[in-house]
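Since the structure comes first, as structure tokens, the remarks are kept for the end.
The complex appears here minus one protein chain, its other protein chains still in place.
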Amino acid sequence: MSSTTFVAKKLSHLLAVVLLVSLGVTALLSQGGTVAAQILGPNANAGQIAELERQLGLDRPFAERYLSWLADAVRGDLGESLLTHVPVTEVIANGFAVTFELMVLGLGIALLVAVPLAAYTARNVGGKIDTIATGVSSLFMSLPSFVLAIGLLYVFAVRLGMLPVSGWVPLTEDPVGNLRSAILPSLVLALHPMATFFRVLRSDMITTLQQDFVLTARAKGLNTAYILLRHALRPSLTTLVSLAGLSIGSLMTGAVISEVIFRLPGMGSAIVNAVTQRDVPIVQGLVLLVALTYVVVNTLVDILQAVIDPRVQTS
Amino acid sequence: MSATMTTGPGTRAAAAEDEDAPVRRRPPVSLVLCSAWVVLVLASTLLAGLLPIAGYDEPVADGATPPFESWPEFLGADSVGLSVLSRVIHGAQLSLAVAVLGTVIGMAGGVALGTAAAYFKGWLATVVNLLSDVVLAFPGLVLLLAMASVMRPSVWSLSAMLGLLSLPSSLRIAYANANVQLGRDYVLAARALGTPAWRMIVREVLPNITHSLVAFGFVMVATFMIALGALDFLGIGLPPPRPSWGGMIASGFDSIRTRPYLVFVPAAVLLLTVFSFNTIGDRLRERADGRGGHL
Partner (left out) sequence: MTHDEAKSLLRIRDLSVRIPTARGAIWPLDGVDLDLGAGETLGLVGESGSGKSMLVRSIMGVTPAASTLSGELTFDSVDLAGGRTEQARGVWGKRVAMVFQDSMTSLNPVVRIGRQVSEGARRHLGLTAAQARERTLDLLDLVGIPDPRARLAQYPHQLSGGMRQRVAIAMALACDPDLLIADEATTALDVTIQRQILDLLQEIQATRRMAMIIVSHDLGVVASRTDRIAVMYGGRIAEESATGTLFAEARHRYTRALLGALPTLDMPRHSVLPTVPGSAPDPVGRPRACRFAPRCPAAVDRCRTERPRLLSQGDSGHRFACFVPVEPDAAPASAHAAAVAAPPAATAAAGQPPRLEVRDLVCRYRVPGGTIHAVSGISFAMPPGETLGVVGESGCGKSSAAKAIVRLQQAASGSVLLDGTDLLTLSPREMRRRRTRIQIVLQDPIASLNPRKTVRGCVAEGLLIQGVRGAELAAKVDDALRGVGVDPDIHGGKKAYQLSGGQAQRVAIARAMALDPDVLVCDEPVSALDVSVQAQVLNLLERLKAERGLTMLFVSHDLSVVRNISDRVAVMYLGTIVELGDADQVYSAPAHPYTRALIGAVPVPDPTRDHASTPRLEGQLPSPLSPPSGCRFRTRCPIARQECADNEPPLVEVAPGRLAACHFPLTGSAEPTAPSPRARVRQ
């Protein structure tokens, strides 16, 4: 396959995914006249609801509404909130910095802990550290993020009083305060990916260390650290990198939970609010953004795979 | 042994050990304990009505009571005097039902589509892969939130939704496993005997991937328990009056400074249950992989 057809194929796949995701969420959210009813409150009669729906354009056929939303979206106009009339792009822009920081910090912490630990334990299977790390990782895998968030909150904020219970200090105002307000929420995001990354990389490293080329390297008299870094780590990264790409979804889930519990002004709490108020344009916009991020990240992951393993390009 | 007695890299030689004794497999203590816990949870849930405890909506005290002060309601009572033990036991009913049902739905669809796509390849594989990418690109919790906003969640709608959300994962597992098997020589040999498609999938391939799929099923149940807990915690899960672990944690959260046990008892039960399902799944997978070593 030439690289142009490869890119074209990837792009069309990417486009199809984003279109289908937005179509799906629009279809799901346009069940019945609940939006207008929600705005007008429980005392509204059928006529008032119908009138409002006409104003909001909700009486048009579904396909027409989706297409006009799509046409606007392509031009960068995602509409405005049904309740507050704030443009959706502005809602996204407001929450983006918080959620983005949490996700980057979470992913960073997960990788920083998981990679060295996995490399070490794969070399020392059955050792003390391996036993502990493996056990703790299965505990982390089973820890629901909202339980973890509450636990962290209770220990560090309530009991020890070391960190703020809730609230957000923007990075631009006070970097230290920002870090203090971000550390617990990003730990909530980090723990689950950390455990999965650790387990996957450990098991892949164990497999790699049994490969003939590692035997060759050992037979060359090279030292262990060099073999681990130069020969064993890179070929073991394939699954981890794919997983890191897929973990966008789980990081997003963690962001939602942790923004709600720590009361942070991010996209996660925005989406929860919008959903409970049935504010369709905001949900549409946010879901579109998440889906877009997901496909872009996973396309980058595909490219990264080819960098890690030169064989990927040719097959 | 005359000269040196040394060990290979890795393990240490135990001098007293009988030289030719078989290595005892690591006794699966964790597996036994986890299975016991799952059985306990399932049994107490199914037989909740027969247990000598209060109903989940019958107050047993005037207000909050700490644990270990009364029997059989040894887990104490919440702020309105309801038995925590009773609510924990009843709280498992619906979550377990939804988690298991969702797993069955997701696995059935995923295995059927995955094995078929692996066998027939071509356009079917392309379409199946595209659709699974679409579902994966949905942020799962957000989708559940969105769904909860437009319809009143029921056991069936939640199970269907979870099943749908997990479909791509079970599909990919089934697809990958079936693909490996379909590349094996025994499939080639079966084709030389004229084995038709359905017989190939059902009689040749499926028996060889069942172990991995069952193992994955347990992990799936655990994942669903977490998702349901989160929904209940956010207040958009299955509606009251039936208690749920997530809901109990959410209501206890308001008084976490004074009565942390109202949060940590249901949290611990949830954690243990999820951990048990995960561990059983892991052990089964290890076994499946170990058996795969013979192939």
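To keep things simple, chains are lettered A and B as they appear, and every chain counts its residues starting from 1.
Here is the rule we go by: a residue touches a chain if its C-beta (ideal position, glycine included) is under 8 Å from a C-beta of that chain, and two chains touch if they have at least 3 such contacts.
All values reported here derive from a predicted model rather than from experimental measurement.
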Please identify which residue in B:A160, B:A176 or B:A190 touches the non-displayed chain. B:A190
For the full complex, which residue in A:V74, A:L160 or A:A219 touches the chain that was left out? A:A219
Please identify, in ascending order, the residues of chain B that touch the omitted chain? 1-11, 13, 19-23, 25, 184-186, 188-196, 199, 203-204, 207-208, 294-295
Mind pulling the chain A residues that touch the left-out chain? 1, 125, 211-213, 215-224, 226, 230-231, 234-235, 308-311, 314-315
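The definition used in the following text is that only the chains that are shown with their structure count from here on.
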Chain A to chain B touching residues, read off their complex: 13, 16-18, 20-21, 24-25, 28-29, 31-32, 34, 125-126, 138-139, 141-147, 150-151, 153-154, 158, 246, 249, 252-253, 256-257, 260, 271-272, 275-276, 278, 283, 286-287, 290-291, 294-295
Name, in rising order, each residue of chain B that touches chain A in their complex. 10-11, 130-131, 133-134, 136-143, 145-151, 222, 226, 229-230, 233-234, 236, 246, 249, 253, 256-257, 260, 263, 267, 270-271, 274-275, 278-279, 282
